[in-house]
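Step one of this worksheet: look at the structure below.
Removed: one protein chain of the complex. Kept in place: all other protein chains.
Chain lettering (A, B and C) follows the sequence in which the chains are written, and residue indices restart at 1 in each chain.
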Amino acid sequence: MAELITYRDAVARALAQEMEHDPSVYFIGEDVAAAGGVFKATKGLLEEFGPERVRDTPISEEAILGAAMGAAMTGLRPVAEIMFSDFLATCWDLVAVEIPKSRYMTDGQVSLPLVIRTANGGGLRFGAQHSQAVENWAMAIPGLKVVAPSNPRDVIGLLAAAIRDPDPVVFFEQKSLYPSKGEVPDGEIVDTLGVASTVHSGSDVTIVALASMVPRAVAAAEELEGLGISAEVIDLRCLVPLDTATVVESVKRTSRLVTVEENPRLCGWGAEIVSIVAEECFWHLDGPLTRVTTPHIPLPSADALEDAFLPSVSRIVEAAQKVVQ
Amino acid sequence: MAELITYRDAVARALAQEMEHDPSVYFIGEDVAAAGGVFKATKGLLEEFGPERVRDTPISEEAILGAAMGAAMTGLRPVAEIMFSDFLATCWDLVAVEIPKSRYMTDGQVSLPLVIRTANGGGLRFGAQHSQAVENWAMAIPGLKVVAPSNPRDVIGLLAAAIRDPDPVVFFEQKSLYPSKGEVPDGEIVDTLGVASTVHSGSDVTIVALASMVPRAVAAAEELEGLGISAEVIDLRCLVPLDTATVVESVKRTSRLVTVEENPRLCGWGAEIVSIVAEECFWHLDGPLTRVTTPHIPLPSADALEDAFLPSVSRIVEAAQKVVQ
Amino acid sequence: MSTTELETTPREMSDADHTSLGLYEQVVRIRTFEERAYRLFMEGLVKGTSHLSLGMEAIAAGFGAAMRRDDYTFCTYRGHAHTLARGTPMAGVMGELLGRASGVCGGKGGSMHLTSVEHGVMGSYAIIGAHLPIANGAAWSAQARGSGQVAVCFFGDGTTNIGAFHEALNLAKVWNLPVVFVCENNLYMEYTAIGEVTAVEHPAADRASAYGLESIIVDGNDPDAVYAVATTAIDRARAGGGPSLIEAKTYRHGGHSRADPGQYRPEEEVAAWMQRDPVPTYRARLLGAGIDEALLTAIEQRAQADVDAATEQARAALPPDLQAAYTNVWADGGSSWRN
Partner (left out) sequence: MSTTELETTPREMSDADHTSLGLYEQVVRIRTFEERAYRLFMEGLVKGTSHLSLGMEAIAAGFGAAMRRDDYTFCTYRGHAHTLARGTPMAGVMGELLGRASGVCGGKGGSMHLTSVEHGVMGSYAIIGAHLPIANGAAWSAQARGSGQVAVCFFGDGTTNIGAFHEALNLAKVWNLPVVFVCENNLYMEYTAIGEVTAVEHPAADRASAYGLESIIVDGNDPDAVYAVATTAIDRARAGGGPSLIEAKTYRHGGHSRADPGQYRPEEEVAAWMQRDPVPTYRARLLGAGIDEALLTAIEQRAQADVDAATEQARAALPPDLQAAYTNVWADGGSSWRN
């Protein structure tokens, strides 16, 4: 049996599954308990697990992640919500300088089994300070695992895997996907981190996408079929650990690569994928490696502008045509 | 006439030159005034320009950059020091979410002529929280200009250009270079941002480097000559604006690229250079595009380990040999 | 109490009366604008999000009236009121809410980032706490330039628990900056009561002594009280007396943002505060003071007419040209990151 649920509800289901599974899982954040989250993605958890395990915090992002870090090193498995990924900047020292380095600096004395959940990306007309796609910020930091699901089923399987993982994980929920629906099987779902999935098979070009860019890449692949181009679409699902095997194998077959990311142009994760391919698949390549990204500008607020500058199906189609011809 | 001065003294000379040149230039930071900076790079400025224009601050990085931002939008040209680039994480909201987006979000109403100076990179056995090379963090943010000089002359010319620039600039001083000496002409020096320099000419492979990696790349090029490989070395000097013309022109001649960066492996600036070349020079390439980076680990403190994992001359030589053969 | 009880016969207008009428006009204009903004949001014309100051108008009105034309305002995503209170034309504000090229930020900022530098509105900031240190910077620059300008920084109760608040207040005092920090304490953050996450009863006032500042609390629903405390703090700052931290007690009539009904708030609490709605209570006070009701009615009608006109202009305006997305990243007007 399976049911159709939203990406939003999948978050609550995954958290409930894991809090049920492991009494050491605690969940904190701003407006997450009584209000069920500003995106309503954590509704019902307070009622089900009580105020000890599901707690509202002050507007103190450093205090939130500090609490998670200190608790993780002393026996809890905290999940901390940072409401919008833009706010990771207000606690970036914890994310980039404390949490990822502690195990290494202590040569393994400290373990940090924690998850930072955050709503990432644009498309909701929230303007430049509430719409950034910053998964590349996290990918650049040694010691962080980075996950970004594209559908409700993966939200459950990957969030569960992140919570059970012994290392710190930054879990990016694409806020434009919260209302999207998908089939989810009944019962416990737990995936493995670091496994990409080929969501559309093809032989002419490999399109690598993540999160909100996956449905767009698939739509582009379908359009490309009509144009006589057979595109393979890979949903990375995780940036760290990175499933380079799947990407490299595919590109060696198709000889061409297009990456599709919501990150602004410079130093996005697409550049990392291109660089790996440019070094490891060089002799198999038949065309320039191309990135489709948001331009290197802050995201404008007006709907007309926002729609025009996030990577669109048509921009992906054009890019694929260009590398194939 | 020219004199031999240190990279460290070049910083103070550049600041003095610009504070002399423009009374609206102010300088603030922790221990920068009375103490002349923890790296002694700002000695004498308090004595020369007085406590109104050269100010010590509390240990409050957000307050420091907030002061710089608010002052820049209302008529001053502040230079703010963030002692170690690692500490940019404690004020990352100002660096990544406020300062770079203000002009854009207000459609040009707000101008932010400010400079953030910071000591970047490893090599001093300071451990994982005082040794990061984070110029890639800044490059990933639309709205920031990013500069990183490799020698005393460029420190003066580029810092002067950064201070006169009407946009926000993050100026990375490589702390391992502070004691290094170089020839500096007398009189005012002001360069243009966004102009790379070819510091060693060659025809077999293009080596792109920045800051502390430049002297190592040049040493490697000299060693490669002995091995019959003619390497061209480009000192980028700025990551934004990026002198892609110089890089692309060189790679089209040499057909091969090696980037050398202090950034950890994933999403460093080298990946951006590789991606630009992989798209724009594809049909000219004769070998895999290769990056020499610090491994994707926090930097260890012990001298034996630190020396082994920052990119070394021998690793650059090997990489170049590999792409040429 | 009903207004009629209080009515007395009209009389000659004093300076105080003119100030009062100015304050009344401002609260009414903001009230009328915010009610319209809410309707347009519900109609789907205001996209994304929108944070209203319904019920909190007296704070913007009182400070707006006390500020000098060249003083600086720094506010939050809940900034329509403060932007209007400095004299920013309604059409430009409404245009921005609707994402039109005619908006004060050309549609690139949106409801949360209203800015009008020519009116001293130096920006609306959407990251909690971020603008407090920035307001210090404007005050520092005014001090350095000897311009006599003052920076006024508005923020909410929940903002007192973030680090930037602490860093900003300390530096303001140490540098003796001409800045006035105004905490609009509406008792709630988004959906959580401030009392549940704060170590002290008065989130701002009980922290003042930690920065060597006087503890100041004012009734944020009373335009006269706000105007008085604002005048004192701003004059002191201008005279070199340094920063102030003011906690203004108030309440939002609606939810936090968008369509939030605010059901997490006890009915009695909402009802009690509705009794203290600044618009009718101030209207009653003015009538009680013998001001001619015709003057108040005229103000109300003018506000309606202006909001209608601003709405029409905004509705009629075009969306930004796509090329606008590539402008004003840099001072050269463009967005190129390469040479």
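Please note the rule applied: contacts are C-beta pairs under 8 Å (C-beta built on N, C-alpha and C of every residue); 3 or more make two chains touch, one makes a residue touch a chain.
Small disclaimer: the values here were computed from a predicted structure and weren't measured.
Within the full complex, the chain left out of the display contacts the shown chains A, B, C. Of C:Ala85, C:Ala135, C:Ala164 or C:Leu296, it is C:Ala164 that touches the chain left out of the display.
In the complete complex, the residue from C:Leu40, C:Leu54, C:Ala142 or C:Val174 that touches the missing chain is C:Val174.
Checked against the full complex, the one of A:Val54, A:Met105, A:Ala302 or A:Val323 touching the unshown chain is A:Met105. Note on the undisplayed chain: of the listed residues C:Val200, C:Met274 or C:Ala298, the one touching it is C:Val200.
In the complete assembly, the contact with the undisplayed chain comes from A:Gly194, out of A:Gly194, A:Pro264 or A:Pro311. Mapped onto chain A, the footprint of the missing chain covers residues 26, 52, 55, 57-58, 60-63, 65-76, 78, 93-94, 97-98, 102-111, 113, 142-143, 165-167, 194-195, 240-245. One chain of the complex is left out; on chain C, the residues touching it are 161-167, 169-170, 173-174, 196-200, 206-207, 209-213. The omitted chain makes contact with chain B at the following residues, 30-31, 34-35, 38, 56-62, 86-87, 89-90, 124-130, 265-266, 295-298, 300-305, 308-309.
Going forward, only the chains that are shown with their structure count from here on.
Centroid distances from chain A, each centroid being the mean of CA atoms, peak for C. Chain centres here are Cα means. That of chain A falls 30 Å from that of chain B. Chain A and chain C have Cα centroids separated by 37 Å. The set of chain B residues that touch two or more partner chains comprises 93, 97, 104-105, 142-143, 240. The set of chain C residues touching two or more other chains comprises 105, 108-109, 113, 125, 127, 129-130, 163-164, 324, 329, 335, 337.
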